[in-house]
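For this depiction, one protein chain was excluded, whereas all remaining protein chains were kept in their positions.
Moving on to subunit A:
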Amino acid sequence: MKERLSINSNLVVLAVLLVVAGLASPYFWTIENIVNLIRVTSLIGIIAVGMNVVIISGGIDLSVGSVVALVGTLAASLATAGYPLGIVVLVPIAAALVAGLVNGSLVALLGFQPFVATLVTMTVFRGSGLVYSAGQPIYADYPAFIAFLARGTFGGVPAPAVLFFAIVLVTWYVMRFRAIGRMIYMVGANEKAAYYGGVSVWRVKLFTYVYCAALAGIAGLILTARMGSGEPGQAGVLYELDAIAAVVIGGTALQGGRGSVWGALVGALVIGVMSNLFNLLGVAPEWQNVSKGAVILAAVIMAGAGPFIGAIFARRASNG
């Protein structure tokens, strides 16, 4: 019930934002802008869905932006070297999975704090992309399929949006109906009790980091396709913050054990609408960040504070 409540208050935030955006810019509700908005939101949304899974399990993944850059760089260089489509798609995705395995192993097997582990891999992954390309962007002439990922449409709906929605549905199904989803919630809510109850905690954690990295990899492919280049240094910078913000606006508790993929969807839309509106209004990038922070704070207070305060009271009054 609590979950549904917080989603509702996110929806209110989103609705208010949409109304304000429409009033502020006459251009906002044009087909062209909405399609563009959805395109941009899908990218952050796909990453936020993976981040949401990690955060529900009680972790965090700061390396998603670097995975986006690494995947783009690999794909661009493979495409430029003339490899067939399968290789151009699968090798970068495999690299993303390896990145997820590295994150997961550091956290689940070696016991590093998720924040520390993924802060380290954030620099390592970006660094390896830069080393691989000698620090230079790689311009690529992508095969049609990859270009379609970024620019194509299904009956007017942008391809990335379709992909995003498919990912939301799959994740919803996994988290809600599969045993692994159940265990992700249990581990996030009380890792020790889950362990005593026979849950293989390390496997669950490993799964969440690999899942998150895989989605970041897909986002990386979309981004590089859109830009027509692999940008080892520039792509995906600060994406982790947008993704985390989307998750938090979506009502997922950073301490884990609670949250839903629909929240992440709404959260991503809030972030997307905000960036879009700032661009329409021509707000300078530095002011964009400042005001984005303010709006995120407001959204978190509206969406997250209710349950949070409730939890404090529940704890105080709990008779265990």
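One rule holds in what follows: a residue touches a chain if its C-beta (ideal position, glycine included) is under 8 Å from a C-beta of that chain, and two chains touch if they have at least 3 such contacts; residues count from 1.
As a working rule, contacts and distances are computed from a predicted model.
In the listed set "Indolepyruvate ferredoxin oxidoreductase beta subunit", "Methylamine utilization protein", "Sugar ABC transporter ATP-binding protein" or "Ring hydroxylating enzyme alpha subunit", the entry agreeing with the UniProt name of the missing subunit chain is "Sugar ABC transporter ATP-binding protein".
Contact with the undisplayed chain is limited, among A:Val116, A:Ala193 or A:Ala298, to A:Ala193. Taking the complete complex into account, A:Ala179 is the one of A:Leu23, A:Leu110, A:Ala179 or A:Leu238 that touches the chain left out. On the side of subunit A, the interface with the absent chain consists of residues 173, 177-179, 182-183, 185-186, 189-190, 192-200, 257-258, 314, 316-320, using the contact rule stated above.
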